[in-house]
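A single protein chain has been omitted from the complex, and every remaining protein chain is retained in its original position.
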Amino acid sequence: MRYLPLTDTDRADMLELIGASSIDDLFVDVPEVARLDGPIRDLPMHASEMAVERHMKGLASKNLAAGDAPFFLGAGAYRHHIPASVDTVIQRGEFLTAYTPYQPEIAQGTLQMLFEFQTQVARLYGCAVANASLYDGSTACWEAVAMAGRVTKRKRAVLSGALHPHYAQVVKTMAQFTGDTIADAQPAIQTEPDLEGLISRIDEETACVVVQYPDILGRVSDLSKVAEAAHAKGALLVAVNTEPVALGAIQSPGELGADIVVGEGQAIGVGLQFGGPYLGLFAVRNPKHVRQMPGRLCGETTDAEGRRGFVLTLSTREQHIRREKATSNICTNSGLCALAFSVHMTLLGEKGLRELAAENHRLACLAADRLEKVPGVKLLNNAFFNEFTLMLDGKPARDIVRELADRGVLGGVSLGRLYPGVEALEHALLVTVTELTTEEDIETLATELEGVLS
Amino acid sequence: MRYLPLTDTDRADMLELIGASSIDDLFVDVPEVARLDGPIRDLPMHASEMAVERHMKGLASKNLAAGDAPFFLGAGAYRHHIPASVDTVIQRGEFLTAYTPYQPEIAQGTLQMLFEFQTQVARLYGCAVANASLYDGSTACWEAVAMAGRVTKRKRAVLSGALHPHYAQVVKTMAQFTGDTIADAQPAIQTEPDLEGLISRIDEETACVVVQYPDILGRVSDLSKVAEAAHAKGALLVAVNTEPVALGAIQSPGELGADIVVGEGQAIGVGLQFGGPYLGLFAVRNPKHVRQMPGRLCGETTDAEGRRGFVLTLSTREQHIRREKATSNICTNSGLCALAFSVHMTLLGEKGLRELAAENHRLACLAADRLEKVPGVKLLNNAFFNEFTLMLDGKPARDIVRELADRGVLGGVSLGRLYPGVEALEHALLVTVTELTTEEDIETLATELEGVLS
Amino acid sequence: MNAPNKSGWKPQMELSEDGIHTGPATTTGNHALMLEEPLLFEIGHAETTGVDLPEIDASVQTRLAGLERSEPIGLVGLTEPETVRHYTRLSRQNYGIDLGFFPLGSCTMKHNPRLNEKMARLPGFADIHPLAPQQSVQGALEVIDQLADWLKTLTGMPGVAMSPKAGAHGELCGILAIRAAHTARGDARKVVLVPESAHGTNPATAAFAGYDVDNIPATPEGRVDVEALKARLGPDVAAVMITNPNTCGLFEKDFRTIADAVHEVGGYVYCDGANFNAIVGRVRPGDLGVDAMHINLHKTFSTPHGGGGPGSGPVVFSEALMPFAPLPFVRKDEEGQFELVEEESREETRGQTFGRMTAFHGQMGMFTRALTYMLSHGADGLKQVAEDAVLNANYILRSLEDILHAPFADSGPCMHEALFGDKDFGGDLSTLDLAKGLIDEGYHPMTVYFPLVVHGAMLVEPTETESKASIDQFIAAFRSVTERALAGDETLKQAPYYAPRRRLDETAAARKPKLVWSEPEDE
Partner (left out) sequence: MNAPNKSGWKPQMELSEDGIHTGPATTTGNHALMLEEPLLFEIGHAETTGVDLPEIDASVQTRLAGLERSEPIGLVGLTEPETVRHYTRLSRQNYGIDLGFFPLGSCTMKHNPRLNEKMARLPGFADIHPLAPQQSVQGALEVIDQLADWLKTLTGMPGVAMSPKAGAHGELCGILAIRAAHTARGDARKVVLVPESAHGTNPATAAFAGYDVDNIPATPEGRVDVEALKARLGPDVAAVMITNPNTCGLFEKDFRTIADAVHEVGGYVYCDGANFNAIVGRVRPGDLGVDAMHINLHKTFSTPHGGGGPGSGPVVFSEALMPFAPLPFVRKDEEGQFELVEEESREETRGQTFGRMTAFHGQMGMFTRALTYMLSHGADGLKQVAEDAVLNANYILRSLEDILHAPFADSGPCMHEALFGDKDFGGDLSTLDLAKGLIDEGYHPMTVYFPLVVHGAMLVEPTETESKASIDQFIAAFRSVTERALAGDETLKQAPYYAPRRRLDETAAARKPKLVWSEPEDE
């Protein structure tokens, strides 16, 4: 067994020192009912690296990798070019095989990285403080709602209809149990999001308003109006961002008045990975709110010789100290994804992120113009970053996506997939374009879409 | 430019300190005739990682990777399964981006590894001492001939006809200039190698006899006879091995009396890589010969506090000290390939190497039996390790290999490719089988071969 | 920091606080291969980048609703050479499993096989979109299905939810299913019982899900006090959360009895499976009456901890709780096609599901690693994993009990971790000092001050991937540091001496939190 260093001689010697006659002696406390007479049945025995590799490659080959087809999917998970050096860094054993930095003297690498990461996220979101990551954007969204409740001592959350439906689902799942009331809606198919409608739903019981920016239809709109309205009623504005690259081109939620900014960081450094592991980002605009934040925080301090160093801090918010009174139950977070994000963000820098955003937007505009020309296709958005909604004649968009796939094109995400059974959205197709999209890809989509529609 | 840290401000500041008005001032010593007015023409300008990746992947996709087809090639380069952890280790920046360990206090990692590598190679070859690597097996073969000349003060080398023809070519190329006389021959197509014929060519002027083991036709034969004959005439026996895995099953050249054992280490840890970089192994049975060895040697010593440590030693043999009197001109060798070899060999260990060899041999026997059954195919070898020679009726083997490739099978190496124009060898096909060969692969080759031959 | 001293150099010795000479001072603050590294924001520039992208063409029309960025973001960039060096230097200030023995109790710091990493990076797994048409990701769905089978077979449980993102998320998943089950039968319950020795996530999760938490006392031998538990059971108790093997490193002998008693009163049994590594392949929790248990793939199944995550915490379920499991899940249809069941089909399938707890389908990147690990070990290998893990822990327990206080040494064999206390330390030396002394010896310390039921607790979990030689050297080092602690060797209070940093001031950090970098005033 290539992963098990003990030899049979070792085992015998060790049993002898312990004073046990056989390994079974060490399992005496297991009740009869639960004893097995040998390896568990119906499972294969151990296999060589070669054999396992064959098996896994066989499974991988049954998937169509995004890189092997014209690819236009987004809706909360984005495909960008990740520089090769990002993987080099996250494969360093010292990062990959470290644990949560509970012994700071030998974890300064992880800790300084987290301090840099928190700074990058806070600045990207236009906030004062960011934490050391949560699981993903959707759970971060719930944590924001829960935190707003703690801050405002209110239990009603108003969700914008244009919030990612999976995020809304997660919030509602949790609310069933916490007794929070969630006011949500479905996105109205219109050029501009219905901010007035949203604002009208804010009342004196409202703890927070949750708005996605850019929203689920790819629309970009000015959050500051919502912020003012929320603040007027003593509620907090929670802004959700699923495409951090967008913030290289448009103003940050913090700048527009959001109190808590959460989002999905996967687009930078992490990759698609069929949905996980991803990276939950969480930041607050007002430093006073720090002690209500969920998750780990890394802070600066000094060591016994006066040298600068970093530690996990304010742990009195956390489960391992506060137990049932903790601000969240989270323990393991997304450390390595945070590293990947931070390395990629470091390679981009201010200049690179802005150029990346500009290039995404340029190509998206190009694609929107081209696809609009396809008979039976209408572009919904006035404004968008790298993702926009097309209204398609005829068949439901969901069938069209399948037919496009049969033609070897991953053409987008149908709103039918996201809102099953909602007729009003059945004909909407969400198309995403990034720097990895070539003009040929766009041309291919246009042609195949025309083929499928006619 | 993602690889160039200087900013334009930096450049200006630095020029000012230097007292130069422009970068051109620093190139004043370049004569007029050689000055260019701008970037060299006919070359593209810099490109993004994304663009370069597309270009390189395009080129890679024009090759048929061994893993994507039934594969039976060998003849000096062998495909074995390389454990994933080997690449993890050689990608450690501390190994990958280090230089030759000239500052031993901060190069103990490379040095201890080399000491372990030298021990592994010496033991594998049944020798007293091995060096820290040479370029590849073919250049190591020439270095052995040259060293034999220094040791015996003679200038005649006798090459076995069954020595890899490329190795023989390299030796003859060098000999043209050093004035050594090389007696070589072509392999006779027969079940057993013609050792008597070889022995008969040894005389009192002979510095060394060079024999490959297993030989170019995959045959295995007892070197001790040749060793005795050579020693009787005061000549050295140089044994060449191109498939180290074989030594897990058969006795080592050192045990059989070879004085200098050289070979290609690529089969363990390094991979195919279209022929390079590979790994030249070089070892001697008699410790007295150490000072005549080419290449670097790592030795044990102690530091100022009495702790064990390692250094490059006996450098008085080498070019940077001895200049024109050096035993070789080699400087950069195959350090990282030596590391890959050593890591893989460590994972194998005595047990793993023997099992690997047994598995290779088992499958090779299986393949030989199956292929012999194909009409028009005869098996030449009585004895072989994982490589054997088939005699094919009809077309030259070289054409058959091409036709097999058209059918998606990489069926072997034709001796016609190795000995262009030598009719006697035209119909011989060298087939190699390793642990990576499946029984399905063997069946496919048999079927397609039958198809091509009929 | 570490600004080279321009003023020229005077030979002089560095004096550390405690007056121990450490050799000549360096102008860089570096010590050969122990390298200092400034903050990214101290070396990066806004105009520097490590990617080559087209310059922005200001002339092109944007469609950004007038929200174009006006202010700088405040980010800085590095070129690739600077980036690789920055993070390589930082990494060298970290300890990891790859460097040495990492006996962090309860965390199962076992070796992370590199084949797992290689497989997870195959484009067919790493480069597929969670919302891709299902026909194009059949292999990915099959991975989830195969892993689910392994988990169900290994635990002897009929159902499993794959989407939880870590252990605590798995606990939430289990508790929500329990709450949904009670709600479904109109039986509202308020309380979840948790042993004092439980991990912090247990009470936190129960509270997060809206329950009150009551503690269950432990017996002197370190197990749940069954009588006290039974006494507390009643119609208000929704569930008990028990860790088995428990956090004192012992197997809960009476788990079955407890489970029956809980079921008796209509409650459910949640088992914290963080310690599954002690019994994997040897004991099936399903045989013990468990209703829900999370499995940390990042512990038992070797996916890397990555300095804090990501993890993955699938939850296995009993028949009783299966209908309430979350969405989405993978189903195999008649033609052997794999299908992802999401909201749409909720009616026809799991009418009672408590819903979705994360945006997509869970930690796919961890699934591929865990499945690779399982296939590599097989049923025989996994059984050996548990046996070697337990053997190593008992070996450590028996090798040190003569010198270190082992509160439960007489409670029978330990499972995969050995628990010690700080009794009899000299002077005012504490568990913390001993831990820091181990750092100088080249080890990552064991878990300290957990579980709370033992004073100055030291929880040592060797795992199965250590050699006997490695464990023997650790025992000798642990012994020598313990002797110093018992002897009241004050130098321990200053440890570590050789780490990149001496002890860090955590109080100061919390008093005036500095959580992000900001430009120095004086610049």
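For reference, chains read A, B and C in written order, and residue numbers begin at 1 within each chain.
Simple rule for what comes next: a contact is a pair of C-beta atoms (placed from the backbone, for glycine too) under 8 Å apart; a residue touches a chain by one contact, two chains touch by 3 or more.
These numbers come from a predicted model, not from an experiment.
Student: Could you list, sorted by label, every displayed chain in contact with the chain left out?
Tutor: A, B, C
Student: From the list B:189, B:272 or B:391, pick the residue that touches the absent chain.
Tutor: B:272
Student: Counting contacts across the full complex, list the positions on chain C that touch the omitted chain.
Tutor: With respect to the unshown chain, the touching residues of chain C are 2, 4-6, 8-9, 11, 13, 20-24, 26-28, 30-36, 43, 52, 79-82, 84-85, 88-89, 92-95, 97-100, 110-111, 113-114, 376, 439-442, 465-467, 469-470, 472-473, 475-477, 479-481, 483-484, 487, 489, 491, 495-500.
Student: Could you pull out which residues of chain A are in touch with the chain that's been left out?
Tutor: Against the missing chain, chain A presents residues 1-5, 7, 46-49, 83-85, 87-88, 93, 105-106.
Note that only the chains that are shown with their structure count from here on.
Student: Measuring from the mean C-alpha position of chain A to the mean C-alpha position of chain C, what distance in angstrom results?
Tutor: The answer is 20 Å.
Student: Centroid from C-alpha atoms only, then distance chain B to chain C, rounded to Å. What do you get?
Tutor: Computed value for the inter-centroid distance: 45 Å.
Student: Would you mind listing the residues of chain A that make contact with two or more other chains?
Tutor: 2, 49, 83, 88, 91-93, 347, 435
Student: In chain C, which residues are in touch with two or more of the other chains?
Tutor: Residues 45, 47-51, 53, 78, 80, 84, 88, 113, 115, 117-118 of chain C touch two or more partner chains.
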